[in-house]
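Removed: one protein chain of the complex. Kept in place: all other protein chains.
On to subunit A.
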Amino acid sequence: MQITAPKFKENATKALHDASLQKALGNVERGFVAKRAKAAAALPEFDALRDAARDIKNHTLENLDLYLEAYEEKVTAAGGHVHWASTAKDARDAILDICKTANARTVTKGKSMITEEIGLNDHLEKNGIHPIETDLGEYIIQLRGETPSHIIAPAVHVNKEEIEADFRRVHTHLPKDRQITEPTALLSEARVVLRQEYFNADVGITGANFLIAETGSSIIVTNEGNGDLTQTLPRVHIVVASIEKVVPTLEDVSTILRVLARSATGQDMSVYTTLSTGPKRPEDPDGPDEYHVILLDNGRSSMLGTEFQDMLRCIRCGACMNHCPVYHAVGGHAYGSVYPGPMGAVLTPKLWGIDQSGHLPNASTFCGRCESVCPMRIPLPKMMRHWRERAFEAHQEPAAQRYGLSLWAFLAKRPKLYHLATGIAARGMAMLGGSKRRLSSLPLAGGWTKHRDLPAPEPKTFLQQWAEGKR
């Protein structure tokens, strides 16, 4: 995947001026927030479930090696194969190998952020294999040659007029006079096209929301049923999942599932929750002949035991971005990474390096709304701050910023000098503010006065006036 996080500012400015994107983002802001609030309010034990979910995942992460080994054992016992991949390349190679062995030409895919992370589609295409996204949102962005802008609603940045135009461009069989303006018409059009692909496909690739150590099962939750067709119709099913997706038992999964859909879309449960355990058994009417799991690390294990371990609890519900004012303003593509919003601001520097993605953990107001809705109680602002610490230690921020801050800190540690400086500043700014008592431009504060006036202070600071006996 091409990462454009270093250009976050340019990306953001472009997004702010994109009228149709801004309209589409309004839907995230209104729809998801209200739905989550309603679902949470309707379940009295919602917060207790969040605690339980957090505890389950913490326990798993403390014993991750044990649960992964147990999981592998069960998968093998059920007739499946586990492939360990420490890097994105390892995962791509393993998948390509399986596809080649199966003589695959067409591969159907259920929605999977992990395959975006490892840049799978490009890799398959380069090797003569045609991947087809079957999730409606993913299908749309595949037609558009774009990447997802949201982890559960990948095409949330596209509006329905644009989708209609894309379908007319690619589905050349469409009669000009056929109406496909309504969402349901668009959906059935995609469904007809995709149906044929399910039967053509030799391999089906899905992600996994969870892996269960107790049974060796993978779980996907979807609202479209496309994942089920992807993993049952082709001869070979490949599950691509990162190592932190493992959960000890079925019981544990049922707890976490209760907070997942509520946090994501405000549903009690997603429409489909599908468990797969190994390939088709002799008595099964359908299912794949082969079942493979690619277990990807890609930096996760290096988060264990560090200040970033809590991030591995993430279940990719998207609630943090749905509630993030920065995400609402600029959308997912501005982040220039597979993972946008607050969770991406923590994860991306781990995957691509803080030198590449230093903007992301900085571009947050620390309003804390992400943490307050995260079902897994991940302290997102705190972890973004840890990245800022690493960047600060590496002297990454612009020199002017660094000097400005150290000067401030230098003064803050020396009250006498500090009061001398603030006294002078107050007098100066009061003079500049004049009788209007506000400044519309101020040297060194261009970032502020570009969009806002600066209310001017009084000529004397509070502490000066207090010392003079004013009450």
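Note that contacts are C-beta pairs under 8 Å (C-beta built on N, C-alpha and C of every residue); 3 or more make two chains touch, one makes a residue touch a chain; residues count from 1.
Just so it is clear, contacts and distances are computed from a predicted model.
Asker: Given the options "L-lactate dehydrogenase complex protein LldE", "Paraquat-inducible membrane protein A", "Nitrite reductase large subunit NirB" or "Tryptophan synthase alpha chain", which would UniProt use as the protein name of the unshown chain?
Answerer: "L-lactate dehydrogenase complex protein LldE"
Asker: Among A:L96, A:M113 or A:A363, choose the residue that contacts the chain missing from this document, as touch is defined above.
Answerer: A:A363
Asker: Which parts of subunit A face the unshown chain closely enough to count as touching?
Answerer: Subunit A touches the chain not shown through residues 9, 12-13, 16, 325-326, 328-330, 362-369, 371-372, 385, 387-393, 397, 401, 405-406, 408-409, 411-413, 415, 418-419, 422, 425-426, 435-438, 440, 445, 447-448, 450-458, 460-463, 465-467, 470-471.
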